[in-house]
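In this view, the complex is presented without one of its protein chains, the others remaining in place.
Which chain is which? They are A and B, in the order written, and residues in each are numbered from 1.
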Amino acid sequence: MGRVTHLLDPAVQHWLDIVGIFVFAISGALLAVRKNFDVFGMAVLAEVTGLGGGLFRDVVIGAVPPAAFTDAGYFHAPLIATVLVFFLHPHVERINKAINVFDAAGLGLFCVAGTVKAHEYGLGLFASAVLGLATAAGGGVLRDVLANEVPSLLRWDRDLYAVPAIAGATVTALLLGAGALNAVTMLSAATLAFVVRLLALRFGWRAPRAWHRRSTVEDPEPGA
Amino acid sequence: MGRVTHLLDPAVQHWLDIVGIFVFAISGALLAVRKNFDVFGMAVLAEVTGLGGGLFRDVVIGAVPPAAFTDAGYFHAPLIATVLVFFLHPHVERINKAINVFDAAGLGLFCVAGTVKAHEYGLGLFASAVLGLATAAGGGVLRDVLANEVPSLLRWDRDLYAVPAIAGATVTALLLGAGALNAVTMLSAATLAFVVRLLALRFGWRAPRAWHRRSTVEDPEPGA
Partner (left out) sequence: MGRVTHLLDPAVQHWLDIVGIFVFAISGALLAVRKNFDVFGMAVLAEVTGLGGGLFRDVVIGAVPPAAFTDAGYFHAPLIATVLVFFLHPHVERINKAINVFDAAGLGLFCVAGTVKAHEYGLGLFASAVLGLATAAGGGVLRDVLANEVPSLLRWDRDLYAVPAIAGATVTALLLGAGALNAVTMLSAATLAFVVRLLALRFGWRAPRAWHRRSTVEDPEPGA
């Protein structure tokens, strides 16, 4: 969602943003179907998932009104995702693995774009990377909170999601600090996050939990 | 909550805002009682329900500090609602149908006032209508999230709530675009949302869910 006008061709960046928003929105609409929401609930959850992370970033850095409300394309992409899921839900579910690949691409694009935009608004490198992570992961957290579920991001029994975004945002911040950010290195950072996320999905990578937890049971549905 | 100074007499608009906040706050305080919260939990939920939608809109359009923090009346109305529900809870529950009517009135007033205020702050017609919807429905969503419930707005088994607000906000945006917004047309748009909501309540109108959902069971408590 961050418009990074100077580094990529603006039109290219805009379409990358739209694609990222669209794929995130698909995950929101699918969760809405699983929760038995109606079509308006699907649209709200799709919008929140697609735009929530960027909206949070823009409010925090003072970029108001946020891009989500000034670019109609950003708002319409989740509506198209809602229509698709509404009519083709079983087919969309069936290609869930393909969606995970697109979601990983969105994660990569957003953690880089979020970091760059925060830096453009004057935040330090470290804070910019944090906001890059928030841009990439925020929409999914809001999606889960609205659906009254424990956010996937926090759960131990889900494959790594924060780590790829942290990797991409950190590399972007380092490149910004070194003055070496350009279209090529930026896409490399996004690709890094993308690949790490795919590897985490492929091999079921998980993060450790606190040492010496008292419960010895390996509960099958932790955090639920 | 939006102050629409030029179209209605400011004092009239102010009192309409207060009434809307107050009625929304009643629904927050009532939910707090059902959730067994204490009196402070009631007050927090009443404030959030009454002011949350307008607060979200104001932060997004950059109208800070938000009206909720600059007009003491806006803040006190939910406290009065809390006191009423605290002492007269069974009586308030008994007039639940009457409250639904007032809530529908609040919905109508807020979707119009929210659209107009967003437009005054420079947003496009489409984005303004979206923020009108957010102003009208946002407080209820925050109320349900804080109470750890699935938001009514999203649930299939609740009567239409988004549609009346969308209708009112869309008509308001069209009137703004046509330069035809005045006190009469504005109240007409609010009345449209109000009436559609009452009809949805009266006839149990609901929105469709996604086609071809796998589950064939008509679960009595979906989304819960």
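In this section, contacts are C-beta pairs under 8 Å (C-beta built on N, C-alpha and C of every residue); 3 or more make two chains touch, one makes a residue touch a chain.
What you are looking at is a predicted structure, and each value in this text was computed from that prediction instead of being measured.
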Omitted-chain contact residue, chosen from A:A72, A:L154 or A:A180: A:L154
Chain not shown: contacting residue from B:L45, B:L123 or B:V141: B:L45
Contact set of chain A toward the excluded chain (per top definition): 59-62, 121-124, 126-127, 130-131, 141, 145, 148-151, 153-156, 162-163, 206-214, 219, 222-223
Interface with the unshown chain - residue positions in chain B: 32-33, 35-42, 44-45, 55, 59, 64-66, 69-70, 72, 75, 85-87, 89-90, 145-148
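Here is the rule we use: only the chains that are shown with their structure count from here on.
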CA centroid of chain A to CA centroid of chain B, Å: 29
